[in-house]
Structure formats: structure tokens, C-alpha cells
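Excluded from the complex is one protein chain; the other protein chains are retained at their positions.
The first chain written gets the first letter, and so on, giving A and B; residue counts start at 1 in each chain.
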Amino acid sequence: MYSIIILTVLGIIGMLGDMLPLKRLFLPVTLLGFALAWLGYFFEFPMHTSLFSFDLISMCFGGVMLVITGISVITVYGYGSFKHGSEPPYTVLALMIFATAGGLLMVAWSHLMMLFLAIEILSIPLYVLVGSQGDRKASQEASLKYFLLGAVASCIFLFGMALYYAGTGSFLLGAVHPHSLVGSAGVLLMIAGVCFKAGVVPFHSWVPDVYEGAPTVITGWMAALVKVAAFGALTKMVGSLSYSVWGLEVMGMAVLTMTLGNVLAVQQGSLKRLLAYSGIAHAGYMLLVFLPVTETSITTVFFYGASYALGTLGVFTVIHILEQSGLSATVDALRGLFKRNKTVTLLWCLSVLSLAGIPPLPGFFAKLLVLMHVVKAHHSGLLWVTFLNFLVGVYYYFRLILYPFTGGLSEESVVLSVWQKVGVVILLILTWGAVLFPEFLLSVF
Amino acid sequence: MMLFGMIATLAFPLIGFFLITLLGRVLPRPVGGWLACVSVAGAFISAGTVLLTCESSATIGLFNWFEVGNVSAHFSILVDSLSLWMSVMITGVGGLIHVYALGYMKDDVRLNSFFAYFNLFVFFMLVLVLSDSFLGMFIGWEGVGLCSYLLIGFWYETHAYAIAAKKAFVMNRIGDLGFLFAILMMLFFWGTTQFSVVFIQGLGLGAGVLTAMTMGLLIGAVGKSAQIPLFTWLPDAMAGPTPVSALIHAATMVTAGVYLIARSHVLFSGAPLTSLMVVGLGVATAVFGALVALVQRDIKKVLAYSTMSQLGYMVSAAGFGAYSAALFHMTTHAFFKALLFLAAGNVIHGLHGEQDIFKMGGLRKKLPFTFVVFLIGTLAIVGCPPFSGFFSKDAILAEAFAYSRTVFVVLCVVSVMSSFYMFRLLFLTFFGNARYGEKHPHEGALVMQIPLAILAVLATVGGCLDWPQESILTPVLGVTLVVLALSGGVAYFIFGKQVDVLAKQPVSMGYRMLWNKFYVDEVYQRIIVGPFLSLSRGLNQYFEIFLGKLDVVSLRSVRWVGYPFKKMQDGNSGTYILVMTVGILCLLVGLFL
Partner (left out) sequence: MILLGVILFPFLSAIVSFFLHSEKGSKAWALLSVFIEGFLVFFSAYLYSQAGYLSVEIPWIQTLGIHLHFGVRGFELWMMILSAVVPAMAVVSSSSKRANPGSYYGLLLGMQGALMGLFACANLFLFYIFWELSILPSFFLLMGWGGLRKEKTAVTYVVYSLAGSFALLAGLLYVFMSGGQVSVYGQMGVFILFFIAVAIKIPLWPFHSWQPDTYEQTDHATTMMVAGVLSKMGLLGILKVMLLFAPLGAVFSSDKVIGLAIVSILYGSSLALVQGHFKRVIAYSSLAHMGLMAASLFSGTSEGIQGSIFQMGSHALNVVGLIWIGHIIYERTGTLKLAELGGIRSRSPFLSAVFLVVILGSIGFPLTNGFVGETLMLFGLYSVHPLFAILAGLSLVLGAWYMMRLFQAVMLGKGNSNLPEFNLTWSERIGLGVIMVSIVGMGIFPQPFLDFVTPSSFKESDSSCTQ
């Protein structure tokens, strides 16, 4: 509970940010607050009530989300101070903090109603943030689309909850086994609702448009945070649900998701759309972890989420830096990056390689864990599909790596603000840390 | 003594090679040449000393080359009368040609590297004959091929010469592959290729295996000794400087095939099929070479085809078991063919590079010394008693008579032909009217004449080296003299008179066949080389491109898979909701499955 409370307070401070004195203390206070919020877990660990359960899962996934938002806050703050003379966008920061609180709740519920609320708490700030670039039409359109589709998804989730209650008479998952058709349908609809957030086919349609429309700093943060939160929630859900009900359906969705993501990512010219589809593909890989749920599933999904978040944050930070230097976020904008800024190129390459799953970067361990899971489950067909998908993925990821080394559109070097530099360095350190000490993340569960 | 002598024999030319190569820039040019001559002379003296002093045969182990699993290879020197005699001959004839080359090559810019290659050649040739194993022999075998390559292409600036060198190397390699295959078989059966092991255990194998093994050796011999079908490189190899032709392509290297067959006669005696093939190929080559030599116009080409023909003689002799006769002929052939080539070199030298015999004539008076030695060489090669060729040919013919009448008759016919073309060559070059225009022929320097004189003496008396024991000498003597007189007369009648021979060119079908060497080169080009290169080009242009396109194709197919998905992503919220709804429906339908 402490973490939620601290974040709420921080959010309120952020809302009032423009009016408060000692503005330069805002960033340190926020980061300190995040640290405290994570420490808060330890004071009440483990806590199980009828509404909440703060357990190891919520602590770990929450920690990752706090790190994601922490880094994003730094870069957003840095972006604000980059634009000469303008104030950091306190409102944006506050909304980010609120959404994070929602994210934390998504992995800390025990009552289905709480899950629904958490999803909404996460979503509503996102709708606003996606549209926060009011002068861009695409941003507004994306916001509206996201909102519309999100509303449909919420309805589906709610309907599923209702059916589940009708079938089992309970709002607690796993309390009663859903033998009934109605209960099973409810389970599926609830999974569908969460899958919408994760960007799983066929609930993925919003992803490319929203990723492209949203301001780039927000896109990266959102992509990482929502994926982790949604998969955290799914982990909590499916662990206590009968495999026979959703197993086949989820398998189908996983295959469709990774295939669609990769196949469409190959054809993209816009960086953000490409990464959106690649994010969809990653959601597909992560779904494989639940087929079936075993004791290693949590570790895998956690590690995968963390490495994906790290890679995504790195990639979007670079894209944002590119846009800041006056280029549009197309694949061609990457050309000549190597000559313009080597550190940024390094971050870009490491992040993309991590997403592509090249050893020894964390993305590789993540994929390895998934593959081991599939092999253990003896789904050989699934294994081949996964490998083919990896290969397609390699094709477009390496195209992304190739471009920085070719002749560029622009020759001028890329300049970063202090806080952006800090963000880049933190991301680099975290990536190398994950290379050298993957044990740290793998051994928690 | 023996150990020291043999090592010195091998070491002299090798040291010579290294010295000349390393100091090539520093040494004044003639010094490099003299150094080479001295080193070969040193080798000759040491080999000769061992030959004279040593009574029995022995093996001198040098060191282990490699030993892997069951396979082992050692470097050792085999000292017996054959190897010693071969090394004396190589270093002797080689030394004379070295000295001759001093004069012949004296104006060349790269004189030093010429002599370095020459020394290296002598070294590898010695390795070839002195090794006590087939692997060791193979070293020399390939080594002389390399030197032949370097020396044929010595004037590499000329494209055609470089091509000729490459052709010689590659065709030799075909033969080498056969040799190597035989070596692999030996290694497979005995784990070693030492003669001592191979020849003792060789007959223990079945005839089939022995046939395969000897076939490999035969292919090697065919490649090196320019027999049908791997002979086309030899005429082209005349691109090299004339001393090279004399040393490598007449006296020593090309006879290595005969040496190989003679050396491994134990194996051949166990494989009658291969022996038959040896005889067949040898006789065919003898006939072929003689036929083609009848009409050639290039003085060196005539000698080259004559060499081929004589090699056919020796090979066939080795095939029907007349090993000592073959080796005897090889020795005398080394004398008189080296003599002929060097004399031809004198002519070419005197005429400033002219090689067309139809543009010579009447040189008897201008080059009297050369004429005399050329005449001696001619009389020796046609087998006129008492010159050396008479005895060696007689030895072969005698054995051929015992082996098969057909072979005997054919070889006799070849002998007649060879006397015809040799006299033709002699008359066209030295008799008749002078057709060389404004040039002023002159004799070579003394340094070129002395080796010629020595070789002429050897070609004359070389027959004493091995007097045939069981001879049909008397009848043959008569027959030979008659044949010689006849063919010489015919040749003189056609070519010896003061007429413009160019006008008398018969242009019949048969002549054209002979003039174009039975179109063998063209046939090889059309049937083997051309199609093979076309196939490679085709693969390079089509198959490789196809493979290179595979990634594009797979990318297309990925796009094709993505097409329906792309349709769903039209940016319209209605479509999105529709997709979601259909998805939900599918999920729920799945529940009923």
C-alpha cells in the first residue's frame, strides 16, 4: 500500500508543480519517492487482503515499472530543459506517475474489481498522455482511437468479470474452478481484456497508430510500462486458471501475434510503427511462456519483460533524440548516426540487438528462456514457428543496425541535454549490468 | 663417404639456388651463372665419386617427415646403381647445359633467376631419382613440374608463353593426381610408400588392386612424359629458352615417367592389363609424335615431337619389360637430344630468334661447328651405327621383336619416319639455299661450343655404356643402313636441293591433319575445356544469382504473408473494433471445440 500512496502523493505534487517553489528539487524528490515506493514493499511484505496482495510478483514487476518510469521521468525532464527556456512538463510527469500507480496495482490485486480499477487507472492517464502533443493531429487522433478501443476493451473485461461471477459466484480467481461454460467464457473475455493492453492479436490494432501518434518520449515509456504491467497481471491471472479453458486459444493468439508483428514490421518505413509491430511480436513470444504455466514461467516472463523494457526504452530514447535533432522518425533518419554521436549509436545498437535476441545481451537470455520453455513443453511445431519468427525479426532489426553506419542525411553532431545524457548512461549501465549479472534478475523467483 | 657424397649431391644445387636467390640483387650477373654451374658440377663430382666407389646399394635415412595414425613418411635417400646412374646423368648433362646457358642467356636481364630455377630444377630432379619412397619421389615429381612452369614462362611478359607455362603445369597436375592416387593406395595398404616395403609386399595384393595402383602410376607417367593423351603441353613448352627445352623437356624431366615405370616394375609385372596399356600408349605416342614431326616447320617443335616419339619408344619398352633397354635409350636420348636442342639453340641464336626451318637453309657453311654436331646428333637419333642411338634402339627393337611382332613392326616404321623427319630437318636447316634474308648467322661463344662438343662425343660413344647381350645385331645393322639410306635419300630428294621449298607445300587432307597435330588441342578445347568453362560461367551467372536472390524471394514471401494483416490495419477505428469483435467471437467459438 505504501508504494501506491507515495506515488499518489508524488503525482499530486507534480500536478501542482508549476506553482510550487523550489522547482529544481522536483526531480530529486520524485526519484527519491520512487526509491521509497519500492522500499515500501519491504515494510509490508507479504500482505494479502481481500482486495490486494502485495507479494513477490508485485514487488518485482513493480520494481521494474518504477525503474522504467524513473528513467523516463529523467529523459522527459531532460527533454523539457533541452527546449531552451521552457519549463519541464510537470503535468506530463504527474500523469506518468499516476499511470505507474495503476501499473503497480495491476500486479498487486487479489479481487477482480481491483484489477479492473487498476487497468483503468493505468489507461486514463495514458489516453491523455498520448494526446498531449496537442498541436499534432496524429497525436489527437491516436488519443481518441486509444480511448475508443480502450473503452471497448474495458467493456469486454467487465463483461467477462460478470460472466465469471455468473459462472462461479466469486470475484476471486481460482477460488472456484470454472466448470461452467459461462465461467469459462468469462475467463476468456477477461484474458482478452488484459491482452488488449499487452497488444496481442487480434486486440493489437491500436498499437501502431498509438505508438506513432504519441509523443516519442511517451511512446517508449508506455510501451515498456504497459507491457510489463499487462504481463504481470496475466501472470497473476493464468496461474490460477485452468489451462484447458484458455490453453489452445492463447496458443493460437501467440502464433498469430508474433507472426503478424514480425511480418508487418519488415515492411515499415516509420521507426515508431516498426517498433510497434516488433512490440506486438514480443508480446507473442511472451505469451508462449504460459503454454503451459510452470514454475519457470514467472521467472521467464519477468526477465523477458525487464529486458524488453530496457531495450524499448533505449530504442525510443534514441528515436526521441533523433527527432530532437530535427529529423522525422523514419528508418532513414538513422543514417549517419554513427558519425553524429557514438554513444547514442552504442545505446541504439545494444538496445536493438537486445530486442533481436543476440547474445550476450539480456534479450538473448529472455528468448533463450522462452525457447527452453517451449522445448520443455514439447511443442515442436511451435518451436519452428518461433524460430522462423526470430529469423524474420533478425532481418528488420539488422536493417536498423545497418543504417547508422551508412552515409547520412545530416552531418551535424547530436547534442543532448545533461539529463538526457544521464538517462542514456543509466540505460547503458543497466544493459551491461544485465549482461554481466543476469543472475540478479533470474534468481528472484 | 657415401652418406657425405649423397648429401653433397643433393645439397649443392639447393645451396646454389638459395645463394643465387638471396644474393640475386647483389651478385654481378655472370657470377650467378657461374655459381650455378659450379654447384651442379659439385653435385656431379660427388655423385660420380659415389658411383665409382660404392659397391652395394644402401638407404640413407635423413629424417621423419610426418607420422600420423598408420601413415608414416620418411625422407631417405636410396643409393643403388639406378639412382646413382640417373643422378650422374642428370648432373652431367645438366651441368653441360648449365654451361651452355651461360652463353645462351648472357644478355638476359634476369640471368640470375634463370640459373636459380635451373639449380632448383636439378635439385628436384635429384630428389626424384634419389628418394627411396614414392612420396619422396612425388616431391621431386611436383618440384620439377614447378621449375618447368617457371622456366617455360621465363619470358612471362609474352602472354602466349605464360599461357603455355600454365598449360604445362595444369596438365602435369592431372598426371600428378594419378600418381597421388597410387600413393594413397599404398598408404592405405601398407601405411608407407618406401620402395623396400612396397616392392616386397606389392605382389601380395590382388591383381585388381595392383591394376588400379599401377594405373595411377601410369597416369602420372603419362602426364610427365607427355604420352597420349596428356602430351599437348610439351610442344607448347618450347616457349621456354632453348637450354630449358634441352634440359627439362628432352633430357631429364620428361623421362621421369620412364624412370617411374622402370622403378616400380615389380608392381607393373603384377598387373598385365596396365602393362598392356603402357605398351599401347607408348607405341601410339611414338607413332603420333613421328607423324606430326614429319611436317612441322618450327625447329624446336620438330625436336619436341621427336622427343615425344622417342619417349613413346621408351615407355613402350618399359611396358613390355625391357626396363634396362628403356633406361639405356633414355640415357643415350639424353645425350643426343640435348645435343640436338642445344645445336638448334645455336641456330636460333645465330639467326636472332628465327625458328622456322623454311626460313633457314644453307647454314652448313655459316655454322660449320653447329652443323657437325647437329649431324652427329641426327645420326645418333636415327640409329645409324656406330652412334649411340643405334645400340639403344636396337636393344628396344630386339625386345619388341621378342614381345610382339606387331609392336616390332610399328616401332620399326616409327624409326623410319624418325630418320625421315630428322634428315628433313637437317637438310632444310643446313643445306639448300639460304632463306633467312638479311640476317648474318654466327657461331655461339666458346662457352656454348664446349658443351656441344662434349655432348657430341657422348652421343657418339654413348653406346658403349651398355652393349646388348643377346642381340640380333647383324640383321638389324643391315636393315638399318638400308632404311637410313632410303629415308635420307628421299629427304634429300625433297628438301636438300636448291629449290624454293615454300612453293612445293603439298596441301592435301593428310598434310593438314599432320600440320594441325590431328587437331588434338582443338578437340580438347572444344570437348573438355570449353564446355567446362561454359558450365562454370553458366553456374556463375545463373545459379549463383539465383542463390543470391533467395533472400529477396523469402522477403517477398514474408510480405505476401503479411498482406491480409496489412489490410486490417487501415487506420479506421471501426475496422479495429470489428477485428476485435471477430477475435472475441473466435475465442468463444473455440470454447465449444
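The criterion applied here is as follows: contacts are C-beta pairs under 8 Å (C-beta built on N, C-alpha and C of every residue); 3 or more make two chains touch, one makes a residue touch a chain.
In this text the structure is predicted, and so the values were computed from the model without any measurement.
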Which of B:188, B:493, B:518 or B:560 touches the chain that is not shown?
-> B:188
Considering the whole complex, which of B:12, B:138 or B:495 touches the chain not shown?
-> B:138
Touch criterion as defined above, residue of B:163, B:413, B:434 or B:447 at the omitted chain | B:163
Hidden partner sits against chain B at residues 64-71, 113, 135, 138-139, 142-143, 146, 149, 153, 156-157, 159, 162-163, 166, 169-170, 173-174, 176-177, 180-181, 183-185, 187-188, 212, 532-533, 535-537, 539-540, 544, 547-548, 550-551
Mind listing the chain A residues that contact the chain we can't see here?
-> 299, 338, 342, 353, 358-360, 364-365, 368, 371-372, 375-376, 383, 387, 390-391, 394-395, 398-399, 401-402, 405-406, 438-439, 442-443
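Keep this in mind: only the chains that are shown with their structure count from here on.
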Chain A to chain B: how many Å between their CA centres?
-> 77
In their complex, what parts of chain B are in touch with chain A?
-> 555, 558-559, 561-562, 565-566, 568-569, 571, 573, 575-577, 579-580, 582-584, 586-588, 590-591, 593
Which chain A residues qualify as touching chain B in the complex?
-> 144-145, 148-149, 152-153, 156, 181, 184-185, 188-189, 192, 196, 201-203, 205-206, 208-209, 245, 248-249, 252, 259-260, 262-264, 266-267, 392, 395
